[in-house]
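Below you will find the structure I want to go over with you.
Removed from the display is one protein chain of the complex; every other protein chain stays in position.
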Amino acid sequence: MLLGQDHITEEGEFVINMGPQHPATHGVLHLKIGLDGETIKKIEPHLGYIHRSIEKMCEQLSYRQFIFTTSRMDYLSAHINNQACVLAVEKALQVEATPRAKAIRVLMAELTRLASHQLWWACMGLDLGAVTPFFYAFREREAINTIIEETCGTRLTQNYMVPGGVMMDIHPNFQKRVKEVLKQIKEKAHEYDELLTGNVIFQQRLKGVGYLSKEDAVSYGCSGPTARASGVSCDVRKLFPYDGYEQLKFDEILNTEGDSWARYLVRLGEMKQSISIIEQLIDNIPEGDFQAKTKNVIKLPKGDFYQRVETARGELGVYIVSDGGATPYRCKFRSPNFSNLSAIPKMAEGAKIGDLVAIMATVDLVIPDIDR
Amino acid sequence: MVITGVCLLAFLVVLCFFLGYMERKVAAFMEIRLGPNRVGPKGSMQIVADTVKLLFKEGLTPDGADKFLFNLAPFIVVITSMLVVAPIAYARDFQLWDINIGVLYVSSISSMAVIGILMAGWSSSNKYSLIGAMRSGAQIVSYELSIGLSLISIVILSGSLQLSEIIESQANGWWIFKGHIPVIISFVIFIIASTAEINRAPFDLTEAEQELTGGFHTEYAGMKFAMFLLSEYINLFVVSAIAATIFLGGWMPFHIGGLDAFNHIMDYIPSSIWFFGKTFLIIFIIMWFRWTFPRLRIDQLLNLEWKYLLPISMVNILLVTAMAIMGWHF
Partner (left out) sequence: MFLKEYFGTIFNSVKSLLTGMKLTGYYFTHLKEIVTEEYPDNRATLKMAERFRGEVTMPHNENNEHRCTGCQSCELACPNGSIKIITKQEIQADGKKKKRIDTWVYHLDMCTLCNLCVIACPSEAIVMGQNFEHSVYDKKQLKKILNKTGSKLMEGVEE
């Protein structure tokens, strides 16, 4: 039965379908893999299993309403997605958010990034067969989510940003809680190193695996930690600052190795940078309104507007074409995961099946963001 | 004899229930969770509930599977792991079958499990199962060598293949204390290699949930799946019991040569408690591995065996032999 035509390609490759239901694809990604023994010869990603036509839906929704749909794209950086939409609308309206709103947005975005990277670390261990790190990282992630819940009312799909600012002022406990959580994270940081970073099995699984050269990273349009691990400087927060990132001191973590281990280190470094950003801001939230005045019904001027932000996974672009009405004429999201996914066949060439899982874990794909 | 054997098998099944419960609790406590706590006191009946659930599930056989081999494989796996139980001495004067080639018997029968796994993987007509089975073949065959070599070191020291004689030879101290560093090395190698032999994390490449969705038993459901689970826990017990017998003196109490008063107190503790205490210590260590380490890759797994464990145990054998000839051990 196994030797039928569907299972062996003309080149003599053994075909296995990883996904759409598979424990390591983190969702409904379908990879068609051509194998020679355990060695991967060819990977063909098949998309579309979770397409919800968010871009088309946005054409029916007003500029206040379409923001919430973007939380459902990259649900682990929902705040940052919302921020991108809000910034695009503000750019078009030529309204600027109040300083307080900007600070709150950055704080929320960095908390989200921290929580997202913690989930990534958790799943990283899980994908490589170590179950325990998952729970240690989730303990801190839950603490962050509780803070976000206290201010925004929801844990995952917040919809906290509105054009001109944020929906509500921060909760009175916010600053105190954030400091507590940062302290907790710093105290537990050594566990990350002891459990995975220093572990010889873990290092062996990642070092020299899934190499992506700088040229390939650029030509595949990779962004975020995936590209920065290959030495491409592409942090939108540095290159095209928004919401006051230009006034903050933080480093863009770069690594030139380009392998899975480099991607792992870049993300770990980013977690430290996020903590540093939050620490700079948490005591310096400016007083004032949390929302700038905007009209009830927002109508964008005729034209097209583009805004990019740095999500936890890379560069998210929001492109809005307006015909002057209350809804977008066309809305397009440039999602980081789609481009990062396209580089995976290149990275995994000649690797083993176990390596492919490690590569997918380090690239940190969120499947709903690929299909939208 | 037959009645004792049947009782022993029933006891084994109960023991596996306990091991399943123990594993869940150990995992939970290491992962800052509570673990099962709903069914029965402290969740102790959870595994019984799971078994009942598995009993009522449909024993599905895939359409494209080789039906005979598919249904035979779980039995082979369970039978081989149960056969190994026979020569183990559970307490003083309680050994079902004191065969004079005990060590040889154990190592040869336990390597038969690979046949069942290969059979399961091949007959499932599932590509993941096939890859899992092939991995298992490579893995078990390689790690067999280290297990054999580390067992041989004790055979050399005690001069017998019979398990009861190996235990008797440890009356004045367990081999792990008597045999200096070489025996400790072979003990460590035995633990690592036998973890690989019984396909437990970090060497669970044949199942490798994140890579192969379940490996060789992807297509199994219901009781047939439970058989694989059962054999996994029996294997865990057997391997630990063998390690306890060979290196830690089996049921032999902790004795220090010369201190008669101390030895006397130790003798008051029943021998079965000594045996099970040692066995569960090793089981706990193997579980500890599982809930701490990530999984190796297939080539790294073979590297570990052929580049590290095998050369070291070969050199180790030389040392042990020299030690035995010169009489350097206690």
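Chains: A and B, in written order; residue numbering restarts at 1 for each.
Going forward, a residue touches a chain if its C-beta (ideal position, glycine included) is under 8 Å from a C-beta of that chain, and two chains touch if they have at least 3 such contacts.
It should be emphasised that the depicted structure is a prediction, and the values quoted were computed from it without experimental measurement.
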Response to the item:
Within the entire complex, the undisplayed chain is in contact with A, B
Item to complete: Using the definition of touch stated at the top, determine which of B:Q139, B:Q170, B:S231 or B:T292 touches the missing chain.
Response: B:T292
Worksheet entry | Residue among A:M167, A:V218, A:L254 or A:V321 that touches the chain left out of view | A:M167
Worksheet entry | Contact residue for the chain not shown (choose from A:K42, A:K91 or A:R139) | A:R139
Worksheet item: What residues on subunit B make contact with the chain left out of this view?
Response: 26, 29-34, 37, 288-289, 291-293, 308
Item to complete: Pick out the residues on subunit A that sit against the missing chain.
Response: 61-62, 64-66, 68-69, 132, 135, 139, 142, 146, 149-154, 157, 159, 162, 167-168, 171, 191, 194-195, 198-201
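Everything below uses one rule, namely that only the chains that are shown with their structure count from here on.
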Worksheet item: What whole-number Å value describes the gap between the mean CA coordinates of subunit A and subunit B?
Response: 43
Response to the item:
Within their complex, subunit B touches subunit A through residues 27, 30-33, 64, 125, 127-128, 130-131, 135, 201-202, 204-205, 208-213, 291-300
Worksheet entry | Partner subunit B, residues of subunit A touching it in the complex | 1-2, 7, 14-16, 22-24, 38, 125-132, 134-136, 139, 195-196, 199, 201-202, 204-205, 352-355, 357
